[in-house]
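See below for the structure under consideration.
All protein chains of the complex are present and in place, except for one that has been dropped.
Chains: A, B and C, in written order; residue numbering restarts at 1 for each.
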Amino acid sequence: MKKINTERALEINIGGLKLANPVMTASGTFGYTQECGELIDAAGLGAIVTKSITLEPSQGNPPPRLWETTAGLLNAIGIQNEGLDDFINTKLPFLKSVGARVVVSIAGRCQQDYKMLARALNNTTVDAIEVNISCPNIKHKSASLLFAQDPDSTSYIIRSVKKQTNKPVIAKLSPNVTDIGLIARAAEKAGADALSMINTLIGMDVDIARARPRLGNVTGGLSGPAIKPIALAMIWQAYHCVKIPIIGIGGIMSTEDAVAFFLCGASAVQIGTANFVDPAAAGNIIRGLRLYLKNRNMKNIKELIGQLKL
Amino acid sequence: MKKINTERALEINIGGLKLANPVMTASGTFGYTQECGELIDAAGLGAIVTKSITLEPSQGNPPPRLWETTAGLLNAIGIQNEGLDDFINTKLPFLKSVGARVVVSIAGRCQQDYKMLARALNNTTVDAIEVNISCPNIKHKSASLLFAQDPDSTSYIIRSVKKQTNKPVIAKLSPNVTDIGLIARAAEKAGADALSMINTLIGMDVDIARARPRLGNVTGGLSGPAIKPIALAMIWQAYHCVKIPIIGIGGIMSTEDAVAFFLCGASAVQIGTANFVDPAAAGNIIRGLRLYLKNRNMKNIKELIGQLKL
Amino acid sequence: MQKLQTKAEILINKEIAPGYFKMALRIEGFAGNVRPGQFLHIRAGMGYDPLLRRPISVHRISGRQGIVELLYKVNGKGTQLMSRRSKGTFLDVVGPLGNGFKVPKGQSNFVLIAGGMGVAPLVALADQLATYRKKAITVIIGAKGAGSVVCVKEFQEIGAKAIIVTEDGSRGDRGLVTAMLEKVIRDFDIRKTSLRTRSYSLADVTIGDYAPEVGLYACGPMSMLASVAKIAKPYKIKTQGSFEERMGCGVGACFGCAIKTQRGYERVCKEGPVFDLADIVWD
Partner (left out) sequence: MQKLQTKAEILINKEIAPGYFKMALRIEGFAGNVRPGQFLHIRAGMGYDPLLRRPISVHRISGRQGIVELLYKVNGKGTQLMSRRSKGTFLDVVGPLGNGFKVPKGQSNFVLIAGGMGVAPLVALADQLATYRKKAITVIIGAKGAGSVVCVKEFQEIGAKAIIVTEDGSRGDRGLVTAMLEKVIRDFDIRKTSLRTRSYSLADVTIGDYAPEVGLYACGPMSMLASVAKIAKPYKIKTQGSFEERMGCGVGACFGCAIKTQRGYERVCKEGPVFDLADIVWD
């Protein structure tokens, strides 16, 4: 048996974002660490992806904002956040002070928003920028579609962000598309350094006693174990369409789930809803992956990526 | 209290298909009644929708064909069936002999297939034709997309079918689209008498011990409670785009679920995976709906359709 | 105040009234730090249906013994699973979460008003109040019917005066807790915060600045809390209420449990679950 350097077995480079391990917390599910920090060791994570921030503070959608479905969670938070300035002045320093690697998620209503966010963040200590063009809970100016539902809009936004920053840029894609390959390629061509997918699927539920939607915003985004098979299929497809690395997201609850994502082509994973179910999930997955590689005598997690046998 | 004719409270007309009640079994989940007939009273159902049939017998996909996911089911049957002639000569007479109303589901690889199927079925006793243009488990000639993922193909197929038959034609739509409204309108414009939605979502899962897909066909279609919120949102959206009735499908397990679909705009429902979990499901839902209307002093199920309050 | 995720041993889990369960947990990590009004976030089962944790208030706290008691009503899948957990097994809990009741200095005359399951956290509060030197505690317990009146003995043992109101009149007075509250307040007013609240004469009272010795603490459905706020407002009684909202993370990370306050949307799990009723924007 070869001796394996298990310390470095999980190291990965996601389009320039070098991480000690490939497990991040997904945007919107971990706050800005102040909240989960006591339960989760932020410094031990590959990185934390912040709740999406907007230029100005945003109050979010009217409650109810959450609804549990069978093995899933509908949310319509509407990106409640205190805006760019507060992020740079308060949240980011705190995140850095606890030793976290920080991927900042940015969201906007128009290209200008993304551009200004990217420009302002370029001079900060954030480690990468995830461009949320796929949030089902915010309306955009003019268009009825999400940016990530249209290859041209995807390209336009990503190109604008890339021009403003030399940080790694990750395009976060929506599963609510006819052809994920088309969007993935558009993002790659526009210069995205990586893709992260999937954001939530548009969904809704009904309170039949009152004949009303369960969410204040009527529809919301579906996450959790329910969507895992959909996420895996999308990642598998996108993996064959682009060369840039893919960060797999969608219903990952366990090490086994994470391994499935790597085999389907993910170079890293993000843990979302699982943080709510079990705050220890992300940490357990990091430990689990280390053990998995060791037991199989693998040198690096890279050996798993896309290795699904047909 | 007004006296309500509960006998007729569930009667509904779906684009010319008049049914005693709006609860059908979904294609592929009920066989051709011989199988489930002993467990389910086929004559008591609104109608049964047959497993999709193809022109020629089709052997289907290599096993494994099923995989259970969290609150969902992946299938990649690949439309194993004995073809049109056998359907007309054997299956249909049997179905009719047990008193079932029959919606025949047809599937093909090209427009010609659908055309010939529709023509041949027009002179039979089937009550309606559901056009399956959305099966994720069959490959089409030339195209990489499903017919139902493209408004032009949808229109082309539906138009061809309509030309061949004066039976009600139901277009079965796929949820794997960017804009369901676009496809729904295309089907309506092409002459579809009703829509049925949703078919399964493309999904996959991985056997990590062997680094292989769980399904022989690699990807399959996801059904069951996991997809219910997605189906509701799609139906709600389509309901505002078309005037033709919508048959709601996707994870319906209970009367409560069915009511939610009606409130979101469905005029009828189909029960799929629930038949596997509980063969009594469809019957229970019919009884449940009757009681629901009675308790609310409603004359007809139509009073529920699209009545979600915002 | 450090939040912890821990496996708590179930010491007791028994049905105390039809559909109502009392559960005692040995929580090594943090029982000593729990305060009335805070809650635990509980993983009811093992699979993913139900998926999320369930928030349950602390009902009684024996910090020294490391024991926390819960009182819960079987509602849906989650609480059903909880009710089936057997003694000696371990429950995955996160806590203590949220901000508890704040008892300002100078209050000595406490009115606790509970609608339905609202009694659960108020017992913990009453336990705390009972340790005060100068105090008078009145509890108004409202329920649908006699079958869902719980905790009367607990309050009485603490030395609180318990007034029972049921909607069907099957126990105590017939009516709503809020009507009773109005009577109790007026009674207080006349008697200048006297502790006896036996007679609820409909004597005309002047609404005015209320004695700062009085503290009103409410827990129950949203509609009840709204009524309580309305009733208390003219008297300017300081009133805190414990709120419920669907929760995701339970720790302030997801902004899922938003409630509208004068300061904007706040998080029931983080800034709450106890809010000053005057701060809430009702709609």
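Quick note on the criterion: a residue touches a chain if its C-beta (ideal position, glycine included) is under 8 Å from a C-beta of that chain, and two chains touch if they have at least 3 such contacts.
Remember, predicted model here, so these are calculated numbers, not experimental data.
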item: Shown chains that the omitted chain touches within the full complex; value: A, B, C
item: Selected residue (touches chain absent from view) among B:Met253, B:Ala266, B:Ile286 or B:Ile305; value: B:Met253
item: Touch criterion as defined above, residue of B:Ala20, B:Leu66 or B:Leu145 at the omitted chain; value: B:Leu66
item: Touching residues (missing chain, whole complex) on chain A; value: 70-71, 225
item: Where the unshown chain meets chain C, residue by residue; value: 47-50, 77
item: Missing-partner contacts on chain B, residue numbers; value: 28-31, 34-36, 38-39, 51, 59-60, 62-68, 70-73, 75, 77, 80, 224-225, 253, 273, 275-280
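Everything below uses one rule, namely that only the chains that are shown with their structure count from here on.
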item: Touch-based graph of the chains, sorted into line, ring, star, complete or other; value: complete
item: Chain whose mean Cα position lies farthest from chain B; value: C
item: Chain pair, most C-beta pairs within the contact cut-off; value: A-B
item: Rounded Å distance, chain A centre to chain B centre (Cα mean); value: 34
item: Rounded Å distance between chain B and chain C, as computed from the means of their C-alpha atoms; value: 48
item: Distance between the centres, which are taken as Cα means, of chain C and chain A, whole angstrom; value: 38
item: Chain B: positions in contact with at least two other chains; value: 70-71, 225
item: Multi-partner residues of chain C (each touching 2 or more other chains); value: 48-49
